[in-house]
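Note that this complex is displayed minus one protein chain, with the remaining chains in position.
Going by the order they are written in, the chains are A and B; count residues from 1 in each one.
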Amino acid sequence: MSIEGDTMSKILLAHGSGGRLTHDFIEKVILKKYGNPTLKRLTDSAILRLEKTKYLAFTTDSFVVNPIVFKGGDIGKLAVCGTINDLAVCGALPLYISCALIIEEGLEELTLAKILDSMAAEAKSSGVEIVTGDTKVVERGNADKLFINTSGIGAVKYNKILSVNNIKIGDRIVINGPIADHGMSVLLARKELGFKSEIRSDCAALHRLILTVLKKCSNVKFMRDPTRGGLATTMNEIVSRMPFGVRLFEEKIPLNESTKAACELLGLDPLYIGNEGKVIMVLPEREADKAVGIMKKSNLGRRAAIIGEVTKDFKEKVIIRTSVGGERIVDMLSKEALPRIC
Amino acid sequence: MKYIDEYRNFKLADKLSRRIHKLVDGDSRNYNFMEVCGTHTNTFFKFGLRSLLPKNIQLISGPGCPVCVTDTSYIDNSIRLAGLKDIIITTFGDMMQVPGSHSSLYEERAKGCDIRIVYSSLDALEIAGHNPSREIVFLAVGFETTAPTIGIAILEAKRRNIKNFFIYSAHKLIPPALKQLSEDSDICIDGFILPAHVSAIIGRDAYDFLKEFNIPAVIAGFEPLDMLQGIAMLLNQLKHGKPKIEIQYDRVVKRKGNKKAQDILKKVFAVSDAEWRGLGNIPRSGLKLRRQFRNFDAENYFKIKSPRPPLKDKKSCLCGEILKGKNVPEDCRLFARVCTPENPKGPCMVSSEGSCSIYYKYKT
Partner (left out) sequence: MCLGVPMKVVSKRGDKAEVKSGETKREINIALLKDVGIGDYVIVHAGFAIEKINKERARETLEILREMQP
């Protein structure tokens, strides 16, 4: 791959075979974009020093989104933010990330370059280093343009254990902003549905927001990022096998007007649509307002809100009080949420 | 969202709820209202309207859900078509997860069949235009709301002389199904909530045949206030006078309906008998392409045969009785034991709007 990025050049199988092209790719592209001392050593393993850390958080994720570029982000940004967030919701400061690329033969070099740039930019602004990685190229048809796997290591900073077992009746559910933007942005980016929209993915690294809340709120019980399956799935995971339920309040759940419209048009329920820049926190009533106040000071939490409560009225279920005052169950998604006309 | 949010107003919903409670206050009897349309079922449960109504008002889900009433052999045939060389199957998302005898379109797509979800039949036509060497079959499912849109697609295909576009029709008509339900002496329905958008096309007068059965009917919109007002109107009819057919959704529905759309239907489609899953054969309740459009008819081109006698669900499946309002899902031996949303055995569990699916998900 040339540094100048010939617009017509495509990734070849040879780029992944370990020979001259692979070396050129690593030296002239990867190192140039990600260059940090650890990575530049190009050893088989990254040797990392962790100061004053008792516990490590370690996570892994693979990203296979289609399309790989959408309003508000791309698969690269998604990968870095996703891994950062998985570490942050466990009370850890994200430090190091690995990046494994599986590239479909024929992917435009320029597209790949943009995605790598996106990862580099996100890593830099988030204060994490990409310290190790791998590149493979597979035959046309064996990967959907690009798959990325990122693993991440963080230093646990929160001195309490975060677990659903901490959750008590009366606790509140807090979210940092509007739901369903990511899933709808990706869906609408698939041209086949014919809709034009300004909906942007909410893809963002939340570690600074989260760690700021954790510094000032000492009783956060549990956190999770509501990615696949949306808010509804995360809530159901929380109540599973627990002696309590969750009541959500539809009027309190932030939702952008355009996203709401797009969901109505396609017959989709925003509660089940994925998010990539959202965190759910469960914390005692007395700390919930404080947490919302702290979040609102950040760009990533301007519309933070208390959206629900942990209740003894029912067990193992999630119920929502709807905008007209009725109540209904919010179940776990049993099938894929597909656009419908009926 | 204009013309949506105003009809989801909390205060007005509360008022209507209290009005309804007042109307039935002191009544020892039950009221069974059938809402015919899947979208009504969806609104009812999505907004938790059940919890706003008195206990003695029961809402029954009728057969107005194309996913529910499309018979198994249609899915089997669609799957067979999907496996043919150079075919692209185009479909509304609704049909993807409906189970056939052995598989579903969703599973077949995973196995490699070219099956694509479209939002509009015109998108399917575009796919045909862009893929001249392939044959594109559109699964034409839906009632009188959807059939005219497919009619326009066919006319457009004819105008552009497109040779590789076909539709496989499973279109059905609501009034004949309503008539069959009303004629059933076992039925105990106190009123019909008639579909909003089917009625926008066919008009209020299309339901005049209901007069002979003396069953109150209201054409209600799909927003929560529409449904609540519709229920209040049905109760008023029952208490104060002769049953009639009223329009609650008058911001969209007219007495004569949409004549232009009706003309398109007549021009492109002919009425035929149709097999409704759970209800059986209903004469003159389906739509097939007229002879002059047979070049676009997948059944003709691909020589599709439907099995005789038609495939039926398991004997113990009570969907037929449930669709008619004679039984509730809990009466069915298969419900929640063998038949679940992940593994549906009959139409009422297949669709997320089906009675059994709703019961299963929203049981309190």
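Everything below uses one rule, namely that contacts are C-beta pairs under 8 Å (C-beta built on N, C-alpha and C of every residue); 3 or more make two chains touch, one makes a residue touch a chain.
None of the values given here were measured: they were computed from a predicted structure.
J.: Sort by label and list the shown chains the missing chain touches.
T.: A, B
J.: So which of B:24, B:87, B:201 or B:219 would be touching the chain we can't see?
T.: Here the residue in touch with the unshown chain is B:201.
J.: Using the document's definition of touch, tell me which of B:48, B:66, B:100 or B:278 contacts the absent chain.
T.: For the chain that is not drawn, the touching residue is B:66.
J.: Out of B:61, B:121 or B:355, which touches the unshown chain?
T.: Within the whole complex, the residue contacting the unshown chain is B:121.
J.: Quickly run down the residues of chain A that touch the omitted chain.
T.: 188, 194-199, 257-258, 260-262, 264-265, 267, 340-342
J.: By the contact definition given up top, give the residues of chain B that touch the hidden chain.
T.: With respect to the unshown chain, the touching residues of chain B are 1-4, 6-7, 12, 14-16, 18-19, 22, 37-39, 64-66, 92, 119-123, 142-143, 145-146, 148-149, 152, 195-198, 200-201, 222, 225, 229, 250-253, 258, 260-261, 264.
The criterion applied here is as follows: only the chains that are shown with their structure count from here on.
J.: Could you put a whole-Å number on the gap between the CA centroids of chain A and chain B?
T.: Averaging C-alpha atoms per chain gives centres 37 Å apart.
J.: Could you please specify the touching residues of chain A with respect to chain B in the complex?
T.: 192-195, 251, 257, 260-261, 264, 266-267, 269, 314, 320-329, 331, 334-336, 338-342
J.: Under the stated contact criterion, what part of chain B meets chain A in this complex?
T.: Within the complex, chain B contacts chain A at residues 1, 4, 8-10, 13-14, 17, 38-39, 45-52, 65-67, 92-94, 96-97, 106, 116-120, 123, 142, 146, 224-225, 341-342, 351-353, 361-364.
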